[in-house]
Structure formats: structure tokens, C-alpha cells
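What you see is the complex with one protein chain gone and the rest in place.
A, B and C are the chain letters, set down in written order, and residue numbers restart from 1 in every chain.
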Amino acid sequence: MMADHETALARLNEELTRPPFHQVLRPRAVDVDIQKNMVTIALEYRDELARTPGEKTFHGGVIAAFADLAGHAAVAIKIGKMAPTIDLRIDYLRPVDASALTAVATLIQAGRSVARVDVEITDSRGRKIALSRGAYSTI
Amino acid sequence: MMADHETALARLNEELTRPPFHQVLRPRAVDVDIQKNMVTIALEYRDELARTPGEKTFHGGVIAAFADLAGHAAVAIKIGKMAPTIDLRIDYLRPVDASALTAVATLIQAGRSVARVDVEITDSRGRKIALSRGAYSTI
Amino acid sequence: MMADHETALARLNEELTRPPFHQVLRPRAVDVDIQKNMVTIALEYRDELARTPGEKTFHGGVIAAFADLAGHAAVAIKIGKMAPTIDLRIDYLRPVDASALTAVATLIQAGRSVARVDVEITDSRGRKIALSRGAYSTI
Partner (left out) sequence: MMADHETALARLNEELTRPPFHQVLRPRAVDVDIQKNMVTIALEYRDELARTPGEKTFHGGVIAAFADLAGHAAVAIKIGKMAPTIDLRIDYLRPVDASALTAVATLIQAGRSVARVDVEITDSRGRKIALSRGAYSTI
């Protein structure tokens, strides 16, 4: 049985608070679309996430971590448990200077042993900042 | 002229303190091998880097960020400047339960427009935890 | 000035015949959408492209080659020249048993030094067979 939209969103936000490292990143789920297997997560800029002092430049490692956690969320919504990352590719499309990022993670495949997720990360103005594609172990 | 080993190591450690996000991660350069184009960086476990509360599990996003910054360091040592990441692949080989990680980053190619770096991340017992391979823009 | 649709399609098909290896694969451009930066290419099954004797299984290497050439086509339509592949990731979603494959290649970014292309490969029944994402050098 699938939980409805509000319940799924609340549960995802609760799960996002659990990993201690997420208290550094503070991701916030803003939408869960169960039909489309999509999850939308926001990440607000804070100075400790920057690459360059005094500029709203999200560090490349922060973007990678954001892509990774969004991918996990898209798998978890579908299969109801955490699936370890097998591998992850991140493409950095442009440098960031933004007060927030949004990741839209779409589950491409949920197989018996492997799931795949695509993530698109955009900035406050809607420009594509980064893409990721990952394989996750669903066994 | 190449700086000697101690100078290169000291300079790398200074550069590693600059990005604000590195005050979260606190990476520490432990070796620079200019002949082999290799850089070795250590990352100590702290609770805020964990995936699971109460366990020395480095979050997958922390591992990705660690791979990314080690890759940057290997390029910077060679070309003397920061090269933006074009793309990065990370392979997660096993879950982590360790008090520290070590990344050895090897510059594979330093072309006029693209550099490539391989990173191997091991835990305190020398087991391979993750591998990464990245392309960096050297223009 | 952009060539119109028919001219672009004819030119692409002419270019696809040029590489000697394409006489093995025999790809055929079926659509060029200049507005959307998309190219659609078909690949008919022939026994010499198989992985398993007597089955319409396209070899994984054939799928990789197909993804690569479709990616090149999407870049070439935009920038008017061949751009060498920097790197390419291919995700194999399911085994193939089909009389033909279709690749839809979408140019995601055409920067001064790097282009990115996503390719989706489907079989005769419209099922996703493979995805690829590549970085190409546009210098």
C-alpha cells in the first residue's frame, strides 16, 4: 500500500533529518510525486556550504552529497528502504551563485537487484547546475 | 620550477583550509609526491560526518566530497590553479565503519583542456572503501 | 543560419555513412529536431551485431558504440563539427531481444569547451534498453 502524498512527504522529511551529516546540509523535501516516482528536495545556502569565502558558491562536494541523498530518497519512496549506492556520476554544468538549490530526483528503474536514479539540480533562477545518475543496490 | 616536497605539502594544507565547507570536513594533506603526481589526504571521523547516528559510518555524500576535493588537489599541484570539475564518477565498494579515511589521488592526464584524476579511498585497516574518477577543466 | 529539417537530416545521414565502422553498424538518422537539440537514430538488428548466436541480442559493445555515435550526432548538429568524446557513461537497463533499436540523443549543454549529451535507447516495443551520458570537447 502506498502512503498518500502528505504522509509520504512528512515521512521523507523525517527520514532526511536522521543522518547526522544532514544536520550540516539540512535538506528539505518539498514534493513527492508517487505516480511519477519523483522527489523534489531543496537545499538552502549557508556559509559553511561554500567553496569560496564570501560567495554563495555551493562547494562541489556539497552538490555531490545533495545529488546522492536525493537519489536515495527517490529509491526509498519506491521500495521502502535504504538502498546502498553502487556508483554515482555527477556532471557539473556551471558554477553556482545562488541562495538555494533544488534537486529533482526521478527513479528510472527499480529492478530486483539494481535501481537507477537521475537527479537534476537547478538554482534559484531555474538554471541547470548539475546532473547526476546513480545505480543503487536494492537487494 | 617545482616547489620541493615540504613546501608543496604546506601549501596544499593551506589551500585545503580555504573553502568554508572544508571546515566541516577538515581534510588534511599527509603527502605530496610530485614525481608520481600523487596526493594523499586524510579525513578523520567526526559525528557530524556520519550517515547512521552512533556509528562511524561516513555518509556517502562525505565520501563523494572527499573524492572531489582530493581530485582537485591532484590537479592543482600539477597546474598551479583550481580546475573546475567537468564530471565525477564514484564507486562505493563497501560500507564504512572507521575512525579515518585516506584518499590517494593520482593525476592520470593533464591535457591542455582536460585533466583526469583517479582517487582511491581506504579505511584505517587499508580496505578499499571507494574509488573515483573525474574529468577536470584545465583551460 | 540553421539548415532546415530535411537538409539537416540528409546531411546527418551522409555524415553517418562516412566512418568505416558505421558500415558494420549501419545507423540511420530518422529525425533531427533543431529546436529541441534532439537527434533520433535507428539501428537494425543483423546477426553480426549479436552477443548470443541465434538470438536478437545486440552486443553490449554495439549498444555502447550506438550511444557514442548518437551523442556525436547531437553535438555535430549544433556546433557543425565533430567533437571528441571526453568520457561516456552507459547504463544497461535490460537485456535486448529486438529487431531494431532507437536512440534519441539530446544535447544538454553546448559550452565553449564542453558539451553534454544524454541518449536514451529503446527497443522495438518502446522499452528502455540503455541510457548514456557523455561529455564532449567542443574546443
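One rule holds for everything that comes next: contacts are C-beta pairs under 8 Å (C-beta built on N, C-alpha and C of every residue); 3 or more make two chains touch, one makes a residue touch a chain.
Computed from a prediction, not measured in an experiment: that's the story for all the values here.
Only one residue in the set B:Ala10, B:Ile79 or B:Ile108 touches the chain that does not appear here, and it is B:Ile108.
Counting the whole complex, the residues of chain C in touch with the unshown chain are 18-25, 47-53, 59-62, 64-66, 68-69, 72, 84-92, 95. Interface residues of chain B with the unshown chain, by the touch rule above, are 89, 91, 93, 108-109, 116, 128, 131, 133, 135.
On the side of chain A, the interface with the absent chain consists of residues 86-87, 89, 113-114, 135, 137, 139, using the contact rule stated above.
Following the convention adopted for this analysis, only the chains that are shown with their structure count from here on.
Distance from each chain's C-alpha mean to the overall C-alpha mean is smallest for A. Distance between chain A and chain C, defined via averaged C-alpha coordinates, is recorded as 29 Å. Averaged Cα coordinates give chain A a centre that lies 22 Å from the centre of chain B. The set of chain B residues touching two or more other chains comprises 86-87, 89.
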